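Partial complex: the chains shown occupy the same locations as in the complete assembly.
All chains are identified by letter, namely A and B, in their written order; residue positions are counted from 1 within each chain.
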Amino acid sequence: MTLDVATVDMTARIGSLTLPNPLMTASGCAAAGRELHQFFDVGELGAVVTKSVMTAPRSGRDTPRMAETDSGMLNSIGLQGPGIDAFVEKDLAWLREVGARAVVSIAGSSVQEFRDLAARLADEPGVAAIEVNISCPNVANRGLVFACEPTSAASVVAAVRAVLPPTIPLLAKLSPDVTDIVEIAAACVSAGADGLTMINTLLGISIDVDRMRPRLAGLTGGLSGPAVRPVAVRCIWQVQAAMLAGRLPTVPIVGVGGVRTGLDALELVLAGACAVQVGTVAFHDPSAPLRVRDELAKAVQERGFSSFMDAVGHAHRVLATAEGTR
Amino acid sequence: MSVPSSRRPGGPVQVAGRIISVRRVGAYQHLTILAPGVAETARPGQFVALAVGGERTGMLLRRSFSIHKVTPTGVYGGTVDVVVADAGRGTHWLTTRGVGEPVDVVGPLGRAFPLPKTPEACVLVGGGYGTAPLFWLADVLRERGCRVDIILGAASEDRLFGVLEARRSSTTSTVTTDDGSAGTKGRVTNVLGEVIDRADASVVYACGPMAMLRAVTDVATAHGAVAQVAVEESMACGIGICMTCVMPVEGPDGQTRMLRSCVEGPVFRGDTVRWESWQDGIGRVPDDCVGAAAMRSH
């Protein structure tokens, strides 16, 4: 059965949040949606995840800030942005105006900064959810990245959860650069995360063999793109499996990492993701988020699911059945 | 074939293009690409971002090229011409494509060269393939009654592009090469002051390598002309969503900001660019840049 337009129910539920479909942009790969709106109506997406915003305006890092690698890229933007006030006034207002659902990503260099940012957003209309980008250095802890340490990660989540109304779900975005992602996931969920976004970029370096120095001015960068999809699928799988095994409470997972097509998105969904973000691939194909939505809908329908949510985590059930009948 | 149009008037579209002509020109490959929807609204100074490597390629990012010229009303739709130097793996792929092959195009992108409201004398300066967008610009300027003088520079003769076109589109055209293999030996800036003065030019348009743009800005300013320069920064997206292509530019309020050269450029007023920020291939964020202070905490 090949379909031009899928009619399957694509409603995605992330805790208390209901979205018309599971497709989102990825933080830092869509700015605040305005530029992509030239190519498609961003209101048609499940949500627009905005670039991680901090309190003050930030210039970002020195350039070059990017290096292309095999099936991927490194970036070292340094969270360039206008600061929370300008963000709320201009970007959030614009998203509201065009009828887009905004998942606002926040970043801080201290627990206090995360809390303040969340408090500032708590009463703003049009915030569908908050995503905390904990892949930033914790100034109080020798610059160690929050996401790499369960107690640091948990303290951010708890602080943010405390100032947000219950109507706004909190997603904790995890880094794959850890020995045990389930441990970090469990710490975030215990601290009150309503969902988990996986994965942020992997730490990488690329060297310019002509200039014989690192390509990125900032030395290290985040690796993203199709190259990392197997790592994203693995992280989602491990956390979903741990939830199924009762090792941590079940919360929704938002998948991100190397999605180029609807079938790539389906990989993440079958592993356990109930929403999917498209990041780097939007640089190559600006209409990718919407294209992937349609391709995913078709793929879900062709596989005989009556609704998108039925496909979430389905590979775990297939595997359990196969092992059971062995 | 219906012509795709941007959801923003004059904005970019993404279109499955097709190469309809390829020609070798010196060290460059000149491609004509059927890309309906791109040509119709493009203006000189804008660029296109082309996908490279074909299906299942490991090269994820598009490559950017100045639009050399457009033909909005071909038989099959609008076409866009680009001039490509074989500079690396992606451009190598492009320069080895044949007629009939598909090329995905996003464009037109970026801000065009601002045009003078009244007829003014203009000097156009191009380095290497940086001359590509200038002849179209020259035509548009002359239509508005402007005098146009062109300076073409390159490392060597084979890296010059458009010597004949320059002669056709200008009052005077001057060629310089670093090695003296054609025209005057030396840099474009060796002759620029003289050409500005002779034409009594008030605007200098330039496209080429960073170092050249800086020098052009200095000479133009010294000779009382405004420099409008089209820069070339490494771009991951070309459409304003990634923040990789930024450079320090001073705004009307005297504040320097890291602006995206893909959407707030590639054309900037030369005297607003903080040229001193580049050293050894690294573009430093100036200490007085908006938001630089916040970077010091981490």
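Keep this in mind: contacts are C-beta pairs under 8 Å (C-beta built on N, C-alpha and C of every residue); 3 or more make two chains touch, one makes a residue touch a chain.
These numbers come from a predicted model, not from an experiment.
Asker: One of each shown, but what's the true copy count per label in the complex?
Answerer: Whole-complex stoichiometry, label by label: A x2, B x2.
Here, only the chains that are shown with their structure count from here on.
Asker: In angstrom, rounded to a whole number, how far apart do the mean CA points of subunit A and subunit B lie?
Answerer: Whole-Å distance between the two chain centres: 35.
Asker: So in the complex, the part of subunit B that touches subunit A is made up of which residues?
Answerer: Against subunit A, subunit B makes touches at 6-8, 11-14, 51, 58-62, 104, 106, 233-234, 236-247, 257-258, 263, 280-285, 289-295, 297-298.
Asker: Subunit B touches which residues of subunit A in the complex?
Answerer: 28-31, 34-41, 51, 54-66, 68, 70-73, 75, 77-78, 80-81, 83, 109, 136-137, 139, 143, 211, 217, 225-226, 280-287
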